[in-house]
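For this depiction, one protein chain was excluded, whereas all remaining protein chains were kept in their positions.
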Amino acid sequence: MRQIFAGTDGLTQSTTIYCPGCTHGITHRLVGEVLEELGVTGRTVGVASVGCSVLAYEYFNCDMQEAAHGRAPAVATGIRRVLPEAVVFTYQGDGDLASIGMGETIHAAARGERITVIFINNANYGMTGGQLAPTTLLGQVTTTTPGGRSAATAGYPIRVCELLATLDGPAYVARTSTHNVAELHRTKKAIRAAFQAQLEGAGFSMVEILSTCPTNWGMDPVRAMEFVAKEMTATYPLGEFVNWRRGN
Amino acid sequence: MRQIFAGTDGLTQSTTIYCPGCTHGITHRLVGEVLEELGVTGRTVGVASVGCSVLAYEYFNCDMQEAAHGRAPAVATGIRRVLPEAVVFTYQGDGDLASIGMGETIHAAARGERITVIFINNANYGMTGGQLAPTTLLGQVTTTTPGGRSAATAGYPIRVCELLATLDGPAYVARTSTHNVAELHRTKKAIRAAFQAQLEGAGFSMVEILSTCPTNWGMDPVRAMEFVAKEMTATYPLGEFVNWRRGN
Amino acid sequence: MAERILLKGNEALGEAAILAGCRFFAGYPITPQNEIPAYMARRMPRVGGVFIQAESELAAINMVYGAAGAGARAMTSSSSPGISLKQEGISYLAGAELPSVVVNIVRGGPGLGGIQPAQSDYFQATRGGGHGDYRTPVFAPNSVQEMVDLTMEAFEVADAYRNPVLVLGDGILGQMMEPVALPPAREAPLPPKPWATTGAKGPGRRIINSLYLDPVVLEQRNLWLAEKYARMRGLARAETVGMEDAEICLVAYGATSRIVKGAMQMARREGIRAGLIRPVTLWPYPTVSIREAAGRVEAFLVVELSLGQMVEDVRLAVDGKAPVHFYGRTGGMVPSPREVLEKLREVAAGMGKRRVVAAGAGA
Amino acid sequence: MAERILLKGNEALGEAAILAGCRFFAGYPITPQNEIPAYMARRMPRVGGVFIQAESELAAINMVYGAAGAGARAMTSSSSPGISLKQEGISYLAGAELPSVVVNIVRGGPGLGGIQPAQSDYFQATRGGGHGDYRTPVFAPNSVQEMVDLTMEAFEVADAYRNPVLVLGDGILGQMMEPVALPPAREAPLPPKPWATTGAKGPGRRIINSLYLDPVVLEQRNLWLAEKYARMRGLARAETVGMEDAEICLVAYGATSRIVKGAMQMARREGIRAGLIRPVTLWPYPTVSIREAAGRVEAFLVVELSLGQMVEDVRLAVDGKAPVHFYGRTGGMVPSPREVLEKLREVAAGMGKRRVVAAGAGA
Amino acid sequence: MPRVVFDPERCKGCGLCLAFCPTRAVGMDEGLNRMGYHPAVLLDEAACTSCAACAWVCPDLAVEVYVPVKAGERRAGVG
Amino acid sequence: MPRVVFDPERCKGCGLCLAFCPTRAVGMDEGLNRMGYHPAVLLDEAACTSCAACAWVCPDLAVEVYVPVKAGERRAGVG
Amino acid sequence: MTHEVIMAGHGGQGVLYMGTLLARAGMLEGKEVSWLPSYGAEQRGGTANCAVVIGDEAVVSPVVYEATGAVVMNGPSLEKFAPHVRPGGVLVVNTSLAPERVERGDLRVVALPANRLAEETGDGRSANMVALGAFAAATGIVRMDNLLEALRQATPARRRHLLAGNERALRRGEEWMGKD
Partner (left out) sequence: MTHEVIMAGHGGQGVLYMGTLLARAGMLEGKEVSWLPSYGAEQRGGTANCAVVIGDEAVVSPVVYEATGAVVMNGPSLEKFAPHVRPGGVLVVNTSLAPERVERGDLRVVALPANRLAEETGDGRSANMVALGAFAAATGIVRMDNLLEALRQATPARRRHLLAGNERALRRGEEWMGKD
């Protein structure tokens, strides 16, 4: 027998604190594999953010910094500028990146900072128990929108890729999903392209990954994937928004 | 003789601290006139921000709050929600709105907060002596980009209207200019439309106004207007980006 | 007395705010206070109030600024890192004299730290972690009932003095359930706020502001505030237990004070005459109670969930008249009454040799 | 001695950082420290360093976190409101033990306040305006020369202790020009930073972090930090002038100390034997110098550009052994030596009747 | 009464009115006002068409503009 | 040796592998692992095609997948 | 007497809820009570526990260091909390998920197959109620009628259909003690 699927050297051996079926774990693996395949793990500095993935520094098998909530792109900028040869990435949730950290996100992107942002959009704040995120769908129930998100009081979902696509700094911006195997393959390709953009010095790169939060959505992991496929992709169309190779 | 042009009741009698020829003064007048013409001055609460217009609370003839640097949209949100009948606006510079306050700006817009934002884009930080703003043009010299803004280190200009146009919350978003009389007429129309959007409960509204900073640009006021006409409009195209009436 | 119901500290605090007439809440999630925004999200719409989940702690405190400036009773809550982010905003609230209530359900630090209970934000709360000369009254409940009572009082004090007021709890108080008697809702109309910006033009228009470019004027402003802070000193309050015959004075606040009370009872059973002063307000500090005790007891033992912060206020009040000992646990660790008793025994054993003992290791 | 050149305080500070090997600066404009980022923008590219105008103070301090974590000598600067915004970040730097230098060129507060010189951020600087038990050494220069010398030292202390270090100036120090002798640039290689994240995998990989979810571990972390802070107490430093025969001890720091020195000289001409203790470090506080003096002088007079903040540290050190008087100006107002002399005369007149005088009105 | 009245104490002498006047009717005074600026003046009353360009570009509300009242026109307030 | 090996101590019993296995070859164990979860098991070895879908969707790196070595094929590392 | 109780188990076992019912029942008896949960990241997929204090005087400390009684619903909780029970205290062990053997000999151990008993009453998820019923019976900390009343008060309308099952489970625990 020949092994065709095994662990990746891009991750440590630790088991994660993620809930059963949470796609954070899948994305970790994809990032770890890409780092390994690009052969850069040994010169990578990752930045963990505050959210369910706060312990990411335990999981990625590279140097890591833990950033304050929302400030991962600023922390990554500091690292980036000091270590021109390093590969620098952040791993952030939607609360972290699009709520408290919106300013840092847009400015790192506008600066064309050569960092790669892995952006986990799970439509809520997982770690703190399922509150409204900027990405929560209209009508979606969270602990702080008990009657479902109403545009009148809680506003509209923010589409981060579309936002960043208006800037000149990003080299690669894409939205992918985790809801089935084919999408996972596409996600991995996008993550690879994002790191490639960084390695080529093309500018800022980000992959927004539609993800599940079975625990706070109150769904089993499989139902949660269906929710992503049906509900989330309707608000958040998948695709590439900026690709330096294609010049858009 | 019949008077066809006089002061406006929308402003107080104070003379301003603005430098000679600075278009902040012109914009004040336009906002004051619109408030007066709409007959809402007596139920308006304005929010001054931190920048050269920090003393705007002395100039607008309505209730005013002075907000912390960058936080005017948050302050306006607090006012808005507490006073459903009031007219609420902010008056912000590009450093205030697009740098430190980027998060607040985007989120107020995404919430569709019924406030009107008057956004003075003068491509630098006027009050603190002419530093780089997010809106500074590539190549433009400021005290913190002494060799001219270089994209490699200081990033690219941010086009705020284009950014906000990707959101669902804004009802009216337009970019106008102050560089000649015709543009001033257009600017006033846009300001009126922005307040109208608020009065109709349509959502968030913003007018970005290309403005001069003769002092820090090191130009006389007339040259400064030419700079706006030629250089700034090239990076910041004028026009309406969102108009609830037209449905885009 | 009203019927007692079982409530979680955070939720009781939220309900208390509503009973006090709070109709504006802006907050951002953070453990261990998530029940406050969640509760407000449920309740506010039903009482015609506003709940906003702000995009950040900065936005939240500045929304409170706008709402308070517009005349509403307004509140925000957070926990340690989030409260650090609010420091600029709190300084602005103080500078513009906007009545408002800020709740800190403290957790272990520094940095991201942990999420378990702590009292290591005492300095920040009482000395003003923000810039400039300003003070905020700080209420420190030690039960769910006080989470209710002191929060309601906080709103009254805020309005009475036009000042932000802090409620300093911790993870234990926020998460625990106890029976509480909810007072009736405030029925009297809110105090008039002739300074609030509600929309006006002309000479009667109103301005909310903390900018005074002329230093002569800014100094006058500061002196005006100082005078107000001096008036606030009357708010100082402490609970004393067993101080009549005490030879050792325990000082502790918040949840810790209950554990310390347990230790005090154990000590008395052993013949160690310990008493307890529990500051209910941390600023203004109940200096007078401590100072009076300083003349009568042999020693002080300050117990905190920190490396030693309030102990400075005790030392300032004692002013060299008795030794001040310190015992602290940090990072979310909570001492047992037995541990505190152990420390009490040590102090008792060493008594007689009067000396000032340095506060906690270096902090 | 090196040739003396005329330099503005802010620019001298910037140059000092570069001489000390600082190669990363992130800042955000604010008066009265705008010359620092402007200077860094000009100079950094020429020495192969990095200048970034961050999008906000929050971004700036967190960029410093990243850069310091990656091993660079890194600095940020701001003034009061901006420093309030950095409090969470400073707490993180302390928690993750990242050497770095934070400069506060203090202006009048609270809120937006004014832009003239003040010393009203003393509490924030010395007690940690952020959350959690942490401390940062605070250097308080009183001349442009010291803006240079203490800034250079700040970098050394930061690296020696893996801790953020504050330099606390004010508008006068930032804006004034004085002759300075620039020391030679640091030539020795920077201290090795085996903990810095520079890219590594496997067992040798490094983690910069302040999160410890297990309270047992977080408490250990806190005790480790406390031990470090205890070691730092050796950094305490003060300049004393005329204390040999003083009967009144003046205490003042920063620019104020120079004015107070003027007053001291005037007083001596009148036969009032005043001396001056000028804390050079505000944390650790030169408690020992004050305590020693407390045994010898009749009274203390603390002068600050605030409503009375450092006076608490003086009282803690004096511990009831002598009356401690306070004189403060605020909001950007700077007292003249004559004004301070006036106050000195009052203190001298009231001497003999020993009593503790409450610090400034209520603050 | 002239068609345009400049308020010499509000004027900051920026010269925008002068630059934007289509009929070149505006000039700057030699003297200084209390703020230390050379205020604008209407040089060529006859040339002025009351187009109000000067008033539109003035940042300091230092300009009032009038038109001659035609026979029978009501003297109304500000337009 | 089976084509798919589940690590019972990493598995959190989320059931994603089961749901995404195209040949319905996966099931959940009745017993609990040390974390208290029912781990996944390969129920139908014969059905398995080594498509690795189970491994791709597993959030916990609990799955290893093998293919039979064809005659002459080099035993290489992980693909 | 003051009862200081620890209840522990894993995330989905309803341990915190069990604690609130006990506290509520204590209130119905006119006692002073407190309930303090563990909280935070710990919970996720991991353990959950809470401390309940019931006594005649105002509760001094809501934190329980040395419990007078404990209910442990699974193996890890048994390991973690058995050492925190005072000599002579009651320890209810859910032997459906934890070993029957307890290292300490100085406790009153109640070995209770809570999950199995719950399944017998018709609802496998009410093991917590079985354990609570047994604990109350073993300690006399609160009366069954007050537990039942507490349960009724705490059950919102939309969960009314679960009430009968939970009542049965509480009683089943009590019965089982009788038999014990």
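Should a chain be cited, it is by its letter among A, B, C, D, E, F and G, assigned in written order, with residues numbered from 1 in that chain.
Criterion: a contact is a pair of C-beta atoms (placed from the backbone, for glycine too) under 8 Å apart; a residue touches a chain by one contact, two chains touch by 3 or more.
This one's a predicted model, so the numbers in the text were calculated from it and none came from an experiment.
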item	value
Given D:Gln116, D:Ser210 or D:Ser306, the one touching the chain that is not displayed	D:Gln116
Hidden partner chain, touching residue among D:Asn104, D:Gln119, D:Thr136 or D:Gln175	D:Gln175
Residues of chain D in contact with the chain not shown	4, 6, 31-32, 115-116, 171-172, 175-179, 255, 258-259, 261-262, 265, 334, 336-338
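Keep in mind that, in the parts below, only the chains that are shown with their structure count from here on.
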item	value
Identity of the chain that, by mean CA position, is farthest from chain A	E
Of all other chains, the one whose Cα centre sits farthest from chain C	E
Cα-centroid distance, chain F relative to chain G, in whole angstrom	39
Centroid distance [mean C-alpha coordinates] between chain F and chain E, Å	85
For chain D, residues contacting two or more additional chains	52, 55-56, 58, 81, 88, 92, 96, 111-112, 209-211, 213
Residues of chain F engaged with two or more neighbouring chains	12, 35
